[in-house]
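What you see is the complex with one protein chain gone and the rest in place.
Should a chain be cited, it is by its letter among A, B and C, assigned in written order, with residues numbered from 1 in that chain.
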């Protein structure tokens, strides 16, 4: 393999000729520029120096196999690499924090929100903008949380709560908690191990994980990171417009061991992430917002109820619709024969001012109560931060809840797997204590009359078209 | 024409003799002082120097033709003009910003509110006070916006939203969006092109524009700025007490091509604009607030339902009543045979604490549902800033919405036509995405059950006298 | 009369011997110390120097006639007066502002609240604490205002409002506005002319004034300050425990020309004014809070409905009960045959968290509608600051409203009578405009359907014991 000098590299930093140095090898990506999901410009700006940090911040090594072999045109030696700067503005913009930065010790993390405080401080602006942002004015994101405060608890006393059991069954799999890890994109901004780190921690803590369609690591790596073949793992799907590609992904996931498919239905188009758009505006006019990069090619506005039959025909694993936002669609999902639904507004990232999932749950309680605790499981995500939040969702009819952003924050930089486990520990301890305080020793003991949701009577939609 | 020296000019700066230099010509306005709508003092203070900037900030050149020819008594040469200061305090007070100021590039404008932030920074205090102000404590202005946040969306999923069409028909004219430009006074504070700039941008973007009764540019210029005779344009009317004058204006507008008349009915008298009054208080005791100047001679407290018949007899173009604020008056409008109504509290500028237009819309839904999607079109203005706001207004029964202040802000100083187009682009993109997210591909697909307005049940008036 | 030296005066500054210099005369008040309503200490601290400013800040000259003639033991000459300091801490504490301070010109006062801003800045801490304070946490004071914001207006359009008439009849007297001056104590803190200043301004503006039981000026001076005998003036009464004293006051007032008696019924004991108590705590342990001084001897916790008959027997002028706070008591008042009631919680100064008067008015609308516009007039006070507030109170059933604190603020120091007139002008202009905007040309045109008080449905008490 040819050895290429720094001087030579410096000549190939344009659209006309663009060479990148990744893991010490030199790739000529000129012909690939226009098909790069993140746009050509970000590649050009990464040229002329060691591009490895930029590459690693969003990709795993195996993605290089998608380039034709001929793209690799030589290598640079380690000495030359030193001469190549890596602290250009482009790099800083997307690099996550320096691992040598001192994180506060995990012992000082007391609750779930503490992880967010750390993440906001240590993540790169791009990483933070991608994780934390939501659509438009972020009202739905706020409201998802706020609604839990409006629901009060009615603890029952003098019950024997000496032994409390938080285990439950999610889509046929025993889980340590009625909580699963929601799929989230670009996990590498938080930690190099990304979804693999989550998989290992989930295994140790007895939690199910839902893997995003387009993760930072290869699906093979993630599924392989499980502690055992029995560890439940779900596959999220943005169903590709190209049925062949969609079919390939589904079969690949099922073959790897996916125990359920979570079909995202709340994002036919991308929500407007203004934090992202502002970063774009401040930097370069044709830089594509990171959310747009992440979702590039994933979204399919033409997906309909009819497509579910085709997916059903491909596999026997349970199908869950992620993003149901009305009792009408919950009923349609039930009629469509799916095994589960996630009441979700995508953490407020799709349509701003979309109602909080807990309102949708209350709609279902009121207008389609037969769906509660029926064959189709009901999940809720968005705004879950406390054991009491979980308790409230379950009391009102959810089988389990999904937690997304908080899992990303928990593995930020210095924490990794230990952070994830700490997060689970916090949720478990809080749920455990609050079940005891409420007078419930098993998940099934959590009943509607343990919560006072009266204040929401004035917020639940009253004219569904059923 | 006589050439007049700076020394001579300096002798005519009083009520006794007041000469103004406008476009290099000298006008003796002494006998006009008392009939100047803005009061005598502002003219006196503009004398003795080049008054052109002051003049231009509120008037177009053609207004000079309203002076008798004899008023023009000479000229000054350009050299003399240099000796005449133009930076007196009076000038600064009403001049809009220096065009050389650097505006943030349009690429950094992400949403509608961003234009307001820019406008607040770059407009003159008088311009900002006039545009931004509302009546009394500005509660109605705030509430107009806030009410949209109380309305939640209920997106429907798994519908094919691959192709979304935002076009609609307003008063018989095809428009690219269910949005029109509301009439607003004193457009020149924002941009020298004022209503003409709006007309050109409206043409390019496929929007209808409603021209104010007393614009900064001549009606001829504005109507003439349209890209074609087919471009829809409406004429707002403060119906003059003097029927002859009112008739003249109506005929002039219709002849110019007005395709509808918007008769303002919510301002029989001027609302109390305290931002304005404070500027007045701070400067000169007999300076008239700019809002009072702008509306001088326009308002007609004696206008009644009976007058509509007389207007109807003058022309066949559709008549729209702008400023309906109760279901009772909506029904009266319908009985009066008008073609449309605008539910509006004048952007909070007329009566403070007047209920938000969306509450009036809900009144109509409840007590006169036959008016919704009937022959008479219903428009809403006040507080519209987001695609979701448009979606909510339409779902609850509006045919289109009016946007006023934001259009002024969008053309502020440096932006002009490009700013206006950017504003339209933002609204179109947001509406487009949110229709897709809600599960609607055409305007007619936007239905009541897509919104959860339950929280407003406790705010909708329940005892109309119908 | 003996001439007394400064040296001699300095020996009489104790409880054992206390001499005060007032208007150049020396009074030995030693034997009066224990019966001074404000306590002995304040007198002792005022001794040994010129006490005139202290005296004037709370008393009018005629109060000196209550001392026995023998108390006046001599005089000091003007030269000696100069040697007597008057800027001791005791003086500063109760002195109102230096008249030489520059007040903002009245032309910069735009609304009623502007007067409060000025008053807060220029009044002495004691004066401000007395005027502005309310009971406990001042929730009722806040709520009195806030409730007006919850009531929305529903303007009616296209009515001829060319001529608007704000006059009305209060207790049989024609008034320029449906507004009267509520009785307030210690008016001299605001302006030396106190109630006399109000009387003159009221006469000029056509308003009725209600005189406090214990004003800063003598009743004779106040009643005498009216422009004519026809100028309506009401007398507030804290009915003295001693029937003879009470009788004497009533007869004195009626003889002077009182056209109605306002019997205060909401203050059997003094509310807890903590602003006052804190000033007391900061200064001297046995200093009595100014509110306690002001109400000393006035309150009568033993007053009952039965006493009204006795008052009725004394005079034929209308009797009004000030401080009704429930529909039950409104009905009892009606049965007792009084001519009017004031729905009031004493501006939040009596019982904190007592419901806002507007809620009581809505109670009456709901449970005793026959009282509205009946023979007994209904007034409302507390929190009125806007023309729209007046409009709302009248639409829901009030005949007129009382304004208290704002009148004090309007005459602060530099403003005097002109300030009071400016205040009336603001209220008249606002009411006039808002009647026009609402579609009402006469007070009787102001009807319930002009306001949307729906939000208060969830606040009006629903189980009165009638």
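FYI, contacts are C-beta pairs under 8 Å (C-beta built on N, C-alpha and C of every residue); 3 or more make two chains touch, one makes a residue touch a chain.
Please read these numbers as outputs of a predicted model, since none were measured by experiment.
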Chains in view that the hidden chain touches are A, C
Contact with the hidden chain (one of A:44, A:132, A:151 or A:364): A:151
Pick out which of C:240, C:350, C:377 or C:452 touches the chain that's been left out of the picture. C:350
Of C:111, C:168, C:197 or C:325, the residue in touch with the unshown chain: C:325
What residues on chain A make contact with the chain left out of this view? 105, 107-111, 148-149, 151-162, 386, 388, 429-430, 433-434, 436-438, 448-449, 452, 454-455, 457-458
Which residues does chain C use to touch the chain missing from this display? 136-137, 139, 143, 265-272, 274, 277-278, 281-282, 285, 301-305, 307-308, 321, 323-326, 328-329, 332, 345, 350-356, 359, 458-465
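One rule holds in what follows: only the chains that are shown with their structure count from here on.
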Fewest touching-chain hops separating chain A from chain C: 2
Using CA atoms for the superposition, what rotation angle relates chain A to chain B, in steps of 5 degrees? 90
Distance from the CA centroid of chain A to that of chain C, rounded to the nearest Å? 64
Roughly how far is chain B from chain C, going centre to centre by Cα mean, in whole Å? 45
Chain B: which residues touch two or more other chains? 458
